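Every protein chain of the complex appears in place save one, which is left out.
Labels for the chains are A and B, by order of writing; each one numbers its residues from 1.
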Amino acid sequence: MYVAVKGGERAIENAHRLLAHERRGDRDVPELSLPQISEQLSLGVDRVMTEGSLYDRELAALAIKQARGDLIEAIFLVRAFRATLPRFGATEPVDTGAMQVRRRISSTFKDIPGGQILGPTFDYTHRLLDPQLAGGFSPETPAVGEASATATPRVTDILGRDGLIEPSPAADADAPVGDLTREPLNFPADRDLRLQNLARADEGFLLALGYSSQRGYGRNHPFAGEIRFGEVEVEFMAEDAGFAVPLGSIALTECQMVNQFKGSATEAPCFTRGYGLAFGQSERKTMSMALVDRSLRARELGEEVIAPGQDEEFVMSHSDNVQATGFVEHLKLPHYVDFQSELGLLRKLRQEFAEANEAPQMQEAAE
Amino acid sequence: MTSVAELPAGFADKVLSAQSTFRSVMDAMARPGSIQRIGSVAGTPDTMMRGTAAIALTLFDHDTPVWLDTRMSAKTDVARWLKFHTSAPIVADSSIAGFALVADPQNLPPLDRFAFGSNEYPDRSTTLILQVESLANGPTIELRGPGIDGSVTLRASIRPQDLFERLAVNAGLFPRGIDVVLVDDDAIVAIPRTTRLVRGG
């Protein structure tokens, strides 16, 4: 006698209880607090905010805790929450030129106004596991300098004064702000939507594509004009008041890549730009983003589209890790019905194959 | 001029009224020629029928440019009411309208003044909302097409009298075309671009 499988509802409830138990881990070990995550796993929080498209350290920390440290799962949690939030409008464009800089480096000039500021970086650490960190280590107080009163103009602005680099497109306050989370995406997509897509894109995916462009798959000769990380003010235009109201400040990383030339018989040659921007300190992300942004400008700059990183439909359709993980993992769901249909077809084809191959032999035997 | 406070009210229960109105419109669109009722109550500006107002409150927002015919725009009531309750932009150019509200169908502009969509994006077309004299009495109109089991008969008094002849353009244009919702008080009938006139009209 056969009884069909039942009890899925209880299975789900039990699975959730078990998940919660596993998430907590050994109860003799103190539970993680959100400030611990936010303060001590801050780059993970930055990534979740960036790819989750929501600047909220506390929620990102909660998501990381809930996701047991799985950052893509945490990004998913933040995105799903973000989708339910009401929209009040778009802020004024942030001015990264006025950033309170904590780190700023340029690989194109030895010295620049505002100076090179190494800041908090893994760059020159020797990657030797540090046993001191295993517990109870209290680091030295960092050296504190004076905040510079002089401005730190963007390297691209310095190049731009001499016309050596293409100008940044002028801001148009009346132009609608594209938002691919609110409108369906159509191809070809404009750069605003491409940049939004890249900002939300999986860091690993952009890293691989940016890397492929460096290795010759749609090479675009980049220099890291500048990478800066620090705080910028966010302002919102209050229609009633008639002026922009400051909402607070957020930490951003910006990368401007300087790439090889465009120009024509009528236009003097100049460098071209690739742009990357992310919440918090996200250098790998912004550098990869800037490489891919520049690659995706192939069509606009009259370059031949030959590599995956230049193909906007390919890049934009596959960059989102929440979409990608959902579809890859949906293969876990039952597919018995389709599989049964395939089995039926395959059995029939095999039977026909067997009959076809048997027939001549039988004929031979008869002869 | 009326103040915002004096404007006729919107739905009392926005969420559920919009849902039930949508289902009436969806059923109308899925069963062309069938009469569907709009049960939700909302205040309406003078020139607007109950059904029209409910449809507007259900489907319009700042993403849907709306065109008003001369009668709808004769007084500023309708535009102000729409703006206040739906935030829909009112446009003078009918060819970019997502919806067109027509209170005086006798003077309906030629259909090619509205958007038919493109072959790539046939959904980018204008939906006409036409207030008619009656969806209960009048000449017999027989229709066929997707959504209709064989054919369906509608008795209605519709202007312009040649509406269905004009809509015949949909056959040649498909997948481009114009979808129409006829409104008589709280009754609605949809004529999507796939519906064809068998006889009458």
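Assume a residue touches a chain if its C-beta (ideal position, glycine included) is under 8 Å from a C-beta of that chain, and two chains touch if they have at least 3 such contacts.
Everything that follows uses one rule, which is that contacts and distances are computed from a predicted model.
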item: Listed names "ABC transporter permease", "Extracellular solute-binding protein", "Mono/diheme cytochrome c family protein" or "Alpha-D-ribose 1-methylphosphonate 5-phosphate C-P lyase", matching UniProt entry of the absent chain; value: "Alpha-D-ribose 1-methylphosphonate 5-phosphate C-P lyase"
item: Which residue of A:55, A:81, A:223 or A:236 touches the chain not shown here; value: A:81
item: Selected residue (touches chain absent from view) among A:121, A:148, A:181 or A:260; value: A:181
item: Touching residue (missing chain; options A:43, A:90, A:175 or A:345); value: A:345
item: Chain A residues that touch the omitted chain in the full complex; value: 1-9, 11-12, 56, 58-59, 62, 76, 79-86, 180-188, 313, 317, 322-323, 325-330, 333-338, 340-345, 348-349, 352
item: Missing-partner contacts on chain B, residue numbers; value: 14-16, 18-20, 22-23, 25-26, 29-31, 58-61, 63-64, 98, 118-123, 125, 127, 146-150, 174-175, 177, 179, 192-194
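Basically, only the chains that are shown with their structure count from here on.
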item: Centre-of-Cα separation between chain B and chain A, whole angstrom; value: 43
